[in-house]
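Here is the structure we will look at.
Missing here is one protein chain; the remaining ones are kept as they sit in the complex.
Take a look at chain A:
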Amino acid sequence: MRHCCIIWSLIAIVCLAAASQTVAQSPHTVEFFENKIRPVLVQHCYECHAAGADEVGGALLLDSKQGMVVGGDSGPVLESGNADASVLVAAMRYESSEMPPSGKLPDEVIQDFEKWIAAGATDPRSSVTAKLPMRAEIDLDQAKEFWAFQPIDAQPPATGSKSATGSQSAAAATTATGRIDQYLIDAMNDSAVVPNSIASDTTRLRRLAFDLTGLPPDQDQLADWIADPSTAHWNRIVDSLLASSEFAEHWARHWMDVARYADSNGSDFNATHHEAWRYRDYLIRSFASDRSIDTMIAQQIAGDLLPAVDDRERHDNIVATTFLMLGTKMLSERDKSKLQMDVVDEQIDTVGRAFLGLTLGCARCHDHKFDPVPTEDYYALAGIFKNTVTLKGESQKYVSTWNRTKLPVSDEQLRSIERYQSELRRLEKNLGEAETALKSLGQSGQESLAGVVIDNVDAKQTGVWKESTYFDDFVGPGYVHDNNKNKGKLSIEFATRLPKSGIYEVRFAYAYGSTRDRAVPVTVTTADGKQRVTVDQRTAPIAPVWRSLGKFRFSDQTDAVVTISNAGTSGYVIADAVQFISQEDADSEVAGETETEKLAKQKRVSQQKVVDKWKQQIKIFKAAAPPKLPEAMAPADVADSELTDSHVHIRGEVRNLGDVVRRGFLQVCSPGDARIANPSGSGRRELADWLTDPDNPLVARVFVNRVWMHLMGQGIVRTVDNFGAQGERPTHPELLDALASDFVREGWHLKALVRDIVTSSAYQRSTDYSAANAELDPENRLLWRAHRRRLPAEAVRDTMLQVAGELDRRGRIEQMAGRGTLVSSNDANSKAEFAGVSEPCRSVYLPTVRSYMPPLLTMLDVADPDLLVGRRPTTNVPAQALVLINSPDVNHWATEASKRVMHSATGFDTRLHNTFLLTLQRDPTAVDRNTASQFFADRENDPAAWREYIAGIFASTEFRLLD
């Protein structure tokens, strides 16, 4: 088809060209239009831009005069008399959009269009155009009727008016917890569903401990609780769990999912987020201290613009804004204005879904198709973020990097850095002077290359050594290393025939470092046979590059050979050069050397020592440097002089600009026009105020719904990130509003909200199946039972560590320290290893490196750090079972756990009992005993059988689910 088109269009062009020779029409005539313009439109444009098109492109019709004048998404396509200002011509020139998409038309054709428009765009076609199915304008007044945009309105529950099911008294309903139950019971009464009773004591405690801390209850707590399962005791346990640091860690991780937290950029250029951990620790600190959620929201949006009473608050304000920075970015995009709009889009999308439960990203190209978010609102928000510096500078050509903000430090810290820098300057000045003096003595300080030097380029390599110049102190053009591979297969031979027989000192140059091997085998072939020495390449050679291998006797009849091998090594092996220094030279006068030369040489040698001394001092001094001034990955406002509002970008295209929109928010949930009257800066501060306004209908609802989901298994609105028309409706709207209004009124405190929910009967119900209830409410929307839920990946892993007795509860900071700009290089051979799941800390402290997520966690549905994840997916795939069964880490933990169990007791029954307490926090049942005795058979004392048994539990459903 296309091929035919090409031929036809060629014929058409040829015909047109012929026509232009015979009939030199004036461009304002109808003939000109008929001969030059209409055929091109028919040929190249009507397929998508005529009434008969399957789908009209860009809402633009070109089959009538009116269609061209009215235009489409980009407005009118021609401006009569001004070809250069006409969208049609720009598109044909491939300057804005590229039309027709199948290929640029010949220049002559484009020139015809230019002439035609310049001459007034004569168009004889009927002005009646087919009606486009125009999208209705968003009716904001009507849209505000939608439940989510209505003010939060807490109506008391009907207080058990219908029956006493659930044994809630009217009095109990006056407490928050009582109200929760009452709303749920009322709804169940309406549908004849009967709620389950409370779950067993062990099940309840396991559920509570995991939900609040991500870890199982400890053994003492479990024993105490079983002894006294009273409501008062329950409440005490709730309080103690809420006060634990594990609570803060676990709930910080929930928010990190929403904040698409990551320690690297991912994407095309996986740049290291060296400072992201500060944000994670800010979250942990905030949840530990129960910082109010409205404060946290404001800090995350505009912390850098907020007042602070002290440095600690200032510190947290800045670190919190890392939230805006964490999205994955196409840093190597060369079109920086496109990149900026992509970053702004990501920020709007994140703020929209995280706080408002709205998919604002949809309004980038057109009015939101489902929700009342006109494109103007999107660009009102975009203006705020365009005035925010997120990206700043480049880490290499074309590759952007982000803004960094210095964090407040104590005066003492500042002073110590000043002292350090001034001392360093002094040392470097001394070194500079010593080097100048050395230079003035001639021979440019190469004294150390005396004797016979063989560089690696002249050495004979066996196997493939890798060349490098990474460290700059080397002899010749570079050095080689074994890439820490092919152990035993690589060697390099430095051979020479020395001018005369005698004793020589053999010296070896290598670039030392901590990744090197400690005992590199070196063979020296001397006149007395082969001598073997080893070199610790982790330690420095004597200054500047050489290390002595010892003194050996060599003959002038046979080669002197030094062979470096990587046999038996376990670190990198480096080879740079070998030097032979005649000991006679060193001691006696070299023939022909004058007294002056000797003196000069002595001076050079002693001056070299001075240089070396300063170098050594600087190195020692730098090693003890005070910590660098801390900085955060944080945004800032642009300079006041650059503050500006954003244009609408038509169809989201970077260069296709519409009207300017004043900065502001969403009209549908604001009074008035939702524009900022006088922005104080970017507008982020005003945005923070708007989000945390007690009358914002969305933010509190969205937040309490997330908490409800984490504790109850499903949100009251099940689509936790989408409260719009395409999201689900709340199952219990009155309850949602009651929770939200209590939450706001009582100061936006997470702990109080969690306490209210977990002390309810609804939270503590059993997961037992009931056919009768399932018939009426198969999805358990009424919460007649507790949802059986997955443990998050982190909880599964942390518990295995705990069971193995290896869990280290201390936090970790700066987990990306030591990484370069990139977590791994972009070449084909790059390999990056990160503190993996075997590091025994809690999972929240492991590095979250995009593109390098540990398979154990990804298979257990950890949040994809590329995306905002309000609710983690739960998959059941073979790969999940396989990683739990075959991961060396899981097998290791099972082994360690089996040792603990075997040590804990001697009898089989007690060991089995202890295994159940450790792994499932309950006693084994008769069925469990039966399964175990079949499995163990005669292997009751076989450690391997215990390992297998515990590994089996680790991969079983009960271990990974909360009943």
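Observations on the model:
We adopt the following convention: a residue touches a chain if its C-beta (ideal position, glycine included) is under 8 Å from a C-beta of that chain, and two chains touch if they have at least 3 such contacts; residues count from 1.
The rule we apply is simple: contacts and distances are computed from a predicted model.
Missing chain, UniProt protein name, picked from "ABC transporter ATP-binding protein", "Nodulation protein E", "Formate dehydrogenase" or "Sulfatase": "Sulfatase". When the full complex is taken into account, the listed residue touching the unshown chain is A:Asp928, out of A:Asp201, A:Glu806 or A:Asp928. Contact with the undisplayed chain is limited, among A:Ala85, A:Ala192, A:Ala879 or A:Ala905, to A:Ala879. In the full complex, chain A contacts the hidden chain through residues 1-3, 6, 101-104, 266-270, 328, 330-335, 338, 342, 349, 353, 358-359, 361-362, 369-371, 398, 718-719, 721-722, 724, 726-728, 767-769, 774, 788, 790, 824-832, 850-853, 855, 858, 861, 864, 866-867, 871, 873-883, 885-888, 891, 927-928, 931, 934-935, 944, 948-949, 951-953, 955-958, 960-961, 963.
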